[in-house]
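If you scroll down you'll find the structure; I have some questions about it.
The complex appears here minus one protein chain, its other protein chains still in place.
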Amino acid sequence: MLKKLAVGAAALVATSSAAHAEQLVDSIHFLIPGGAGGGWDGTARGTGEALTGAGIVGSASYENMSGGGGGVAIGHLIENADSMHGTLMVNSTPIVIRSLQGVFPYNFSDLTMIAGTIGDFGALVVTPGSATTLADLVAAYNADSSSIAMGGGSVPGGMDHLIGAMVMNAAGADATKIAYLPFDAGGVALAALLSGEIEVLSTGLGEALAQSKAGEVDILCITSDARVADAPDVPTCSEAGADGAYFVNWRGFFAAPGLPDDKADAYRAAIAAMYATPEWEAVRARNGWVEIHNPGADFVSFLENQEQIIGDLMTSMGFL
Amino acid sequence: MEGILTGLSAAFTFQAIALVVLGCLIGSFIGMVPGLGPMQVIAIMIPVAVGIGDPSIAMIMLAGVYYGAVFGGSTSSILINAPGVASTVATSFDGYPMARKGFAGKALTIAALSSFAGGTLGAILLTLAAKPLADVALLFQSPEYLAVMIVGMTAVAAFGERGRAYKAVLMVIFGMILASIGEGSQFANRPRFTFGYVPLQDGISSITLIMGLFAVPEAFFLILDPKRGQYKGDGQSKEINNMRINGKEAKEMAPVIGRQSILGFLIGVMPGAGATIASLMGYAMERNIAPKEKRDEFGKGSLRGLTAPETANNAASTGSFVPMLTLGIPGSGTTAILLVALISLGVQPGPALINDNPDIFWGIIISMYFGNVVLLILNYPLIPYIAKLLAVPRTFLIPFVLFFSMVGAYLVSQNPTELYTMIVLGVVTTLLRLAKFPIAPIVIGFILGIRMEDNLGRALTDPDYTGFSFIWQRPMTLVFLLIAAAMLLYPMIEGRLARRERKKARDSQVTQD
Partner (left out) sequence: MSRFLTADRIVGVILLILCCLFTYFAFDLAKTIPPFFKNQPMRVDTLPRILGVAGIIASVVTIIAPTTGAKARADAVKNADADASKGEGEGASEGEELTQAQLKENQDRMADLSFANFGQAKWGQLVAMIALMIVYSTYLRAGGFIPSTFFLLLLGSIILGERRWIAMVMVSLVAPLAIWLLVTYVLDRTIPPLPKAIMNMLGG
């Protein structure tokens, strides 16, 4: 009985200390390189909400600065680096792709890399009954390349196209010949899949999961290195026959170049502390995010590795 | 049926009524700020909605916010020619001229009634046919969307000066050229025509373009000509306030509302179209099928020209709930945000929703009726006061309009390049208007240009077709294209016949002399 009480008290102490976590950073100003309502906006505001709600960060403010597909905000952060030590910019995989394309005059290595926080895996999606496995799809494509049109939410040569091509290549199809149809938003691409305009959709697992649970679509495979808890029946692409097709669409935070190490470490510690809080769990669950935490040096090597893989793929596809 | 009753009982609680009134007010006021459309306002309100917890009541509040924001956008279109979002651009085509002629109160009333009718008739269609229509939504593919955009393009005909249609065509091309700057299109995988200037890479944002094309030049003309818009009649404010619509006008509005509710709703059901396309198409259709003397009023303050887009965009907004609720497919930015709200509230829209959670499904639909009614009740008595905005002295009004336009463009991006672009567009538009070139075709070309490029590109890339074979491989595409051709040709042929007759009459006069 006493023991039980003690455990209860310990748990009580633990939860209360979690609720009033130690404040690690006074305030963070989030620079959002896109408009309100977008993915970057949601990530920054959600993260800020969790950090301040848990008491890890004293206060958070948000600034939307769109333009140049995010290039304007990156430029702003670099040009005013000295006065922006209190600022974190959210960004994601496209920063790597666009730098490779030469569209951005900047690269992620021009910034201080704080941490990757969340991510999503790529998924190849078909309508139920059309192809049951990735091998079926590849066989159908190899038999008649004009029978398959692939759709996605990015421009041709963009992320969804790259992921789709990566998986098809690894599974033994010549991805350069696949017709790729770009769509505005995930929703419209999904409608195109259901209406039969495209035979396979390259998208994020997060977007496909709900539809798959509702039985509207089948997910052929996901670009993770192991099966994920949310979709235990879905094979990884490696398992499905596309060996080595691994891709994470990450989101994370960057700071101004030349940020002192102690400040950068304080931000990293704040983000690391965030994952254990109930406030974060609420935000994460609400948005369906997958935790992929890559702090500091891990983030640097992760990004360099991703740049290498994407760069090779883009060159071999003729995207560059 | 039981679900409907549950939904009804949820709607008639004090909390729900208070929230919907609050939502309508917030939506109407914030929606008036250019650049803050329904999508942005709903995004702002999501944390509040999630805080409410009960999905039915939260949706009732969001419905109020939504309809309020749509109406707020129409208000600024009509009063200061500043359509805050693309879906109210067509409203300004005739709403603003009507207001400037001294019928601001009436224009707002027509807008409120048309919105109400469009929204409510749309909700009725949704109630009756959500399920079967979900299948219809999936009949449309890129070739059909392309054809629908081409039908929307025929709206341009309304702005062609007689015998000078090429000027309108030139302006459409100009608008499409502006749209091709940057990487707005899905096929622009490289920024086009930006010359390495990073802030231009995203292209000209639609709010910047709309403000630069409509609100700014209008303010410039008010500066240039102090007498502009000072209409006759002593009791100025009396006329501004006058909201009365006589029986003849009501009779004229009714068939337009009927047609555009159905058409707008159906376009809204298509996930790739939405309220903007619906309003332009509705405008085009009503203009092209109107009798000759009514057709000439379009662009100058036509009753039909205001009723059509206001009805169509509200019906389409309602229609876009069909794929969202029944398939979980958000067809527009607004429904995408609402989908996020619903999922946050623990509701997963999709085919199972109507069976698993009928109370929520019907609760959402009932919230639409409710939002519409409350908005009408709330705004109707306010119209005379809103309309009085026009009685503000020009020395205050003009700086305000310019400030509002700049804030709208700036809020979206916080990027001064947007403001410079807006000022340049404002000056260019002013010069074009001085030279009597029509402006509306520019915005039509801008809005439809990118979407046509995307849909044409997909149709051409799709291995199911060879080249343009989709035109005859897909019968619905052909039907839409024929409708577009008929809409364009009918007034032309009619005009030619009329001219021939006039010529005959003149010839006979000459011989008499």
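The first chain written gets the first letter, and so on, giving A and B; residue counts start at 1 in each chain.
Rule of thumb we're sticking to: contacts are C-beta pairs under 8 Å (C-beta built on N, C-alpha and C of every residue); 3 or more make two chains touch, one makes a residue touch a chain.
Here the structure is a predicted model, which is why all the values come from computation and not from measurement.
From the options B:23, B:102 or B:309, the residue with contact to the chain not on display is B:102. As for the chain not pictured, it touches chain A at residues 29, 36, 45, 61-64, 156-157, 176, 317-320.
For chain B, the list of residues touching the undisplayed chain reads 30, 33, 36, 40, 44, 97, 100-102, 163-164, 166-167, 169-170, 173-174, 176-177, 180, 185, 187-190, 192-193, 220-221, 223-235, 239, 242, 244, 300, 393-396, 398-400, 402-403, 406-407, 410-411, 414, 416, 419-420, 423, 426-427, 431-437, 449, 453, 456-458, 460-461, 467.
Definition applied: only the chains that are shown with their structure count from here on.
Centroid to centroid, with C-alpha atoms defining each point, chain A and chain B lie 34 Å apart.
Within the complex formed with chain A, the residues of chain B that make contact are 39-40, 43-44, 50, 137-142, 183, 186-191, 198-202, 271-272, 323, 327-331, 333, 335-337, 339, 343-344, 348, 350-352, 412-415, 417-418, 454, 457-458, 461-464.
Residue ranges of chain A in contact with chain B, taken from their complex: 35-37, 63-69, 71-72, 75, 101, 103-105, 145-149, 155-158, 179-185, 187-188, 190-192, 194-197, 210-211, 213-216, 286, 288.
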